[in-house]
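The complex appears here minus one protein chain, its other protein chains still in place.
Chain nomenclature is as follows: A, B and C, assigned in order of appearance, with residue numbering initiated at 1 for each chain independently.
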């Protein structure tokens, strides 16, 4: 019992020692923490942006609905009949008849050539059925093939080009962010490891002396690990702050973009869970970086 | 003459001394250089990506051409006449008549609803004149107004929505990259300053001793400045390498994206000028960071 | 307590600091180690404290063969020895009190007891009034005495000291040597390397004489 209490008090002592050391040279420590914070904030911030873009792309278009255009000759009752038939398929979630006149309105709204269509002499559109598939993309191919084979069908059009473009852009952005994340995560470990390494160098004499009077490796190692942890957690907090500020800076062009799409989507900020993540990752990287540095460099220092 | 020669030899000695010091502890120095390189590479790499996207968006659509749809009643000779008239305006660079039948073909190709148009009973399109304006966007408003006022004109359509969306996205990306650049540029200075600060701490005894035997501040400062320079230049080189590798990693999704647009645009890499820039910026930031750290911390160390 | 058997020490640089040294220091004994500069005195003490390991021969300390103490057991091994260093080896960013308390903190001594022991040790070297000062604000003689206080604060069974009076005036030197004598009186084994021949001739403890890495004279008692 007593031993455990003493061990704990030793730990607490080390921890406060580390905090004191950070607070003791406020500027130097703040600089270290700032660098780590930036290295954490950049990928986290970029990730928030990409997540936002994804959520936004979700609001732009539902699932990959597609349109079945019927022959001009198909009349209203036949078209409605067909829609019902399609709706009953297993691989179809929804199928709605778009009346010729409704279709023209729809076409105007989405084609981007809206006003140009006012110039048309008569409604040139046939009936159309809008289908939302239920299955996977493999099922989709089969479904399209089936519908195309119907004799009433003039054309099946998968209007997914725009969505695909967007997905490709986001995919690319995600890849860029991934590369950045790996690079900067590496940077965090190296910065902390490096700082601890130089810190160890600065305390070379102290380490030697403690070894000389019988301090074990664990005793020497502990304050450095706590120091790394302090750096990491401090950096996590600061990173959250930087992201909030950074999002503020990009908020205005983002809003401009939203307006272009007539969207009332609001940019999502950093959630509490994200912040907890940042703290956790910061603390872990700090501890790990310190551990690596200590393991590498503590043995090198032997009294002579 | 002799004094200058000695002074120069002192400089050379310091420079080689710095290089030797970097090479002497290969791992530690490489770590420092790696961090700085990452901090340089991330904004530079993102910048390259955004530049690419801009160049690409340039190939997608020329200047902001717009279309003047004529009344259905306007016949071929009258349309041709009007096109000639428009072409002669000062604020118009080019004006081309798009024949009704040609227009249908064009419409099919660009609207994304191409095949759906095959279902139309007859050509519903009027003649159209495609106008490329010559002046600024202020002139443009006047031009559009004038053309809209012509009695033959049914509709003037500025089809710039897609381009505007793209520009907004790129503007947003550029803003994000700017924030990132400032943050990471700051990080570079702090990392170098911090490293030099700890390096100075590690050499505290040496500095004290040199001061005791009469070494001037300049004599003590010089090797640290060269060390910072070495870190910066080394990091610049490594950053170029990282960018080349990073671009390699995002090349495949980028190509997928290009294919979606049917573009044969090839991703531009890092030019020699960019690399020179990286080296220059790295070297400058290295020297500056070291200078700041040295100025701050050298005075603190006085023999006692 | 200490037994050297034909110990040789050759440093990596190639210089041979000890060339076959054998002697024995009994539990509770006190002895002075003398010899000219570069004779190997510090080297001998370093072998006792496991700061260096012998190239050949056997070093036994408190019945343990030092060759059999693995790296990770060295801290424990050192805790039974109080060492006074030629260059003090004090921590400059801790107070005199904290410096003396260091070995006790490492052994996780209870706070109350630690305090008592540290102050007793400081009192013995006459520096109690400086307990809250930092080492840099002390004269070198004062620093040396802080080092002595640290070495004895944990009441080790063996104390080794490398020229503990090098920076002290003759009067203080004698006093410090008498202090070591008092530790010896209560059973501590003491080995002191010193140049102060005049001083030790007055004190009459056993003398070990090293010259060019070999033990000479009547002091050498083959193990």
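Here, contacts are C-beta pairs under 8 Å (C-beta built on N, C-alpha and C of every residue); 3 or more make two chains touch, one makes a residue touch a chain.
This structure is a prediction, so every number in the text was calculated from the model and none was measured.
> Which displayed chains make contact with the chain that has been left out?
Hidden chain contacts in the full assembly come out as B, C.
> Going by the contact rule already stated, which one of C:35, C:54, C:82 or C:156 would touch the omitted chain in the full complex?
C:35
> Which residue numbers on chain B touch the omitted chain?
Touch with the absent chain occurs at residues 6-7, 10, 205-206, 208-217, 219, 302-304.
> Need a quick check: the contact residues on chain C for the chain that isn't drawn.
Residues of chain C in contact with the hidden chain: 11, 13, 15, 34-39, 41-42, 86-87, 133, 137-142, 163, 166-173, 195, 197-198.
As a working rule, only the chains that are shown with their structure count from here on.
> Within the chain touch network, how many edges lie on the shortest path between chain B and chain C?
2
> Looking at mean CA positions, which chain is nearest the middle of everything shown?
Answer by centroid distance: A.
> From chain C, which chain is the farthest off, judged by mean CA positions?
It is B whose centre lies farthest from that of chain C.
> Can you work out the whole-Å distance between the CA centroids of chain B and chain C?
67
> Calculate how many whole Å lie between the centre of chain A and the centre of chain B, each centre taken as the average of the chain's C-alpha atoms.
Result: the chain centres lie 23 Å from each other.
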